[in-house]
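Omission of a single protein chain aside, the complex is shown with its protein chains in their original locations.
In this document, chain identifiers A and B correspond to the written order of the chains, with residue numbering beginning at 1 in each.
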Amino acid sequence: MFRPFFPALLANRLFRGGASIVALFALLALTAPLLTQAHLLGDPLQQDPRGLDEDGMPRSPLHAHALGTDNLGRDLLARVVHGARVSLTIGVAAMLTATVLGVTVGLLAGFYGGRLDLGLMRFTEMNMTIPAVLLAVALAGLIDGKQTFHLPLPGLEWHALDLQLKRGMVSLFLVIGFVCWPGMVRVIRAQVLSLKEREFVQAARALGASDARLILRHVLPNMLPTVIVLAAMNTANTILLEAGLGYLGIGVPPPAPTWGSMVSDGQPYFVAAPHVVIVPGMAIVLTVLAFNLLGQGLQEVFDPPRDR
Amino acid sequence: MLARLVTRLFWSGITLFGTAILTFVLVNAVPGDVARVIAGSKASPEVIRQVHARYHLDEPLWKRLGHYLAQLGLGDLGYSFVTDQPVTEALLTRLPATAALACVAIVMWMLMAVPLGVLTAKHRGSWLDRSVLVVSTVGISLPSFWLARLLQYWLSYKLGWFPVAGLHSLAHLLLPAATLALLAVGYYARLIHSNMVQVLQCPYVQAARARGASEASVLFKHALRNALIPVVTILGMDVAALLGGVLFVENVFALPGIGTLAVQSVFNLDVPVIMGTVIISALIVVAANLVVDILYRWIDPRIKTAH
Partner (left out) sequence: MKPITPAVKTWLLLGALLAGRPCPLASAKSDSPRRGGTLHLVHPTDWRSLDPAIAFDADAAPIQKLLFRGLLNFGEGIELVADQAADWSVSPEGRIYTFQLRPGACFAHGREVEAEDYIFSFERILDPKTGSPGQTYFLDILGAEQFNRGQAAHVSGLRAPDRRTLVIELKQPRFVFRYVLAMNFANVLPRELVRRYGSDFQYHLIGSGPYCVSEWRRNIRWRFERNPYYSGSDGFVDAVEIMIGGDAMLHAMMLERGELDRALAGPAEAVRFQRDPRLRRFLQRVDTANTDYLFLNTEMKPFDDVRVRRAMNHALDKERYIRLAGSFGTVAHGIVPPAMPWSNPGLPACDHDPAAARALLREAGYPDGFKTELWFILSRPADARIAAGIQQDLREIGVKADLKPVSYAAFEVKVRSRREVPCGLWGWMEDYPDPSNFLDVLLNGDRITDADCNNQAFYNNPNVNARLEQAGASNDPDERLRLFREAESLVMRDAPWVPILHEQIPVLNSPRLRGNRPHPVWLWRLEQMWIDD
């Protein structure tokens, strides 16, 4: 079903740009432990006394370490790459959570209409009045502070190319996903409303198809392009939000590298060694930008606006 | 018009109420013993029991919700677990800083976005148009705390153009507001651009041109007004996101606003204050949406006459 879009996608500059950066980071993230084992990449957790100069300050980039070291002498390049694992995992997991929630609510509201629609939309509106960052800070901070999830939940330890779910990640992506879902609902609902009136849906209904069948076989698949565009742009938001929480010290605990906590760890050294803050920040910017470009490219191809 | 306003106020109140319930359930549902946090780990069982009694921690969630809502109706948001200060008082002393920051930021980016949007709509494809496009996408990709730190370092510390931190004068708000403005200006410029382009193609604009109206009059009196309508709506919806950015910027510039209070209270597990900051943020969002609604009807005469 998507095949006709492929040439258009590849021709689109935005999509190409975004997708290549995302693919690069994803590849690095997946292979990071292997690279470290093969000594092609440093160890993100190793506190190297040689990584600090004689006064205990981090070393600048382009000497012994490609991107310099952080305040404890750890190789920044290794930390950024391993940080990609954390950020991308949480970003994608949170996006999936948000998408599932958002699509469910939007679908139900649009498809059934009436009082359910009204109720669900009011509920969504209520969720939207609470600023996402504030709610995420409050919930994640409380979960952290009360030490609710000490260890990964049993049964949730999964390994994919050695991508282990660390302590704190579960609550983090659930919370982020939870605060991000309202943003998707309006668009999804509008899509469902317009799809509902389309001929093939009316026809299937006339033939006696059940609601479930209608939704699953007809509505959902046709919503897929919209959902994918929303997902891409939402991932940008979730990664940004995860970085913000990490910056405040909420989320994945040290010594695990996350870009947000790397920025806040590096702050005291900003004036003396600016690279400790700039490098992880650039990683965040590039990744988020990549997803935004990806989303915009997808949107241009799937749902071209009447104007450029 | 008045009836409309009253209805809107009523629904806003309901929304706020619902938000309070939602927040309360979420915040208090996080498992973990808060009594130990309040009383301190050294506390004897007797003190823990007193804390439980004072804050009704033993009662089921729905009962505590009832207490909370009843107090909320009277404007009482409880007392801080850490300082025993009334939460309402703590929030009200900090509200002006946050509100001022948000307003100055909005004014800043609208003052920049409107001309940019209009110019790029008029000169599509120009270098200005392409630059704004780039700035727009980059702007929404920047983490607010990072940009704030960089700007603070370069413009306040190195160049001395702005004060570094604190809030002693209006000048102290300029750089924090500029940070927030930079993040949003590109996006809004593009928004105005697309709306302007659409509006400029509309028949009534062509008609105005045909009637001999000056280009400036066409642009500003006819086109812009209509182009701004959806922008104002989006602004209302964006206030929630803006408050998120405000949180980080306040922390970087050490401004005495609600954002710094929110972060401190989360680390102290100070639940009443956390609740208070969320509710007052929701209040700001609701209020902003109300204002937007009023502005909307004022800008768009068609809606006014239709009702």
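Quick note on the criterion: contacts are C-beta pairs under 8 Å (C-beta built on N, C-alpha and C of every residue); 3 or more make two chains touch, one makes a residue touch a chain.
Just so it is clear, the model here is predicted, and its values are computed rather than measured.
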Query - Which residue of B:Ile48, B:Val164 or B:Ala213 touches the chain not shown here - result: B:Val164
Report task. List the residues of chain B that touch the chain left out of this view. Result -> 40-42, 83, 85, 90, 93-94, 152-153, 156-157, 160, 163-166, 254, 256, 260-261, 264
Report summary line: It is residues of chain A that touch the chain not shown, namely 47, 55-57, 71, 267-273
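Quick note on the criterion: only the chains that are shown with their structure count from here on.
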Query raised in the report: How many angstrom lie between the CA centroids of chain A and chain B, rounded to a whole number?
Result: 23
Query raised in the report: Which residues of chain A touch chain B in their complex?
Result: 122-123, 125-135, 137-139, 141-143, 145-148, 236, 240, 243-244, 247-250, 260, 263, 267, 270-271, 274, 277-278, 281, 284-285, 288-289, 292-293, 296, 305-308
Report task. Name, in rising order, each residue of chain B that touches chain A in their complex. Result -> 15-16, 18-19, 22-23, 26-27, 30-34, 37, 124, 137-138, 140-146, 149-150, 153, 157, 194, 197-198, 237, 240-241, 243-245, 247-248, 251, 262-263, 266-267, 269, 271, 274, 277-278, 281-282, 285-286
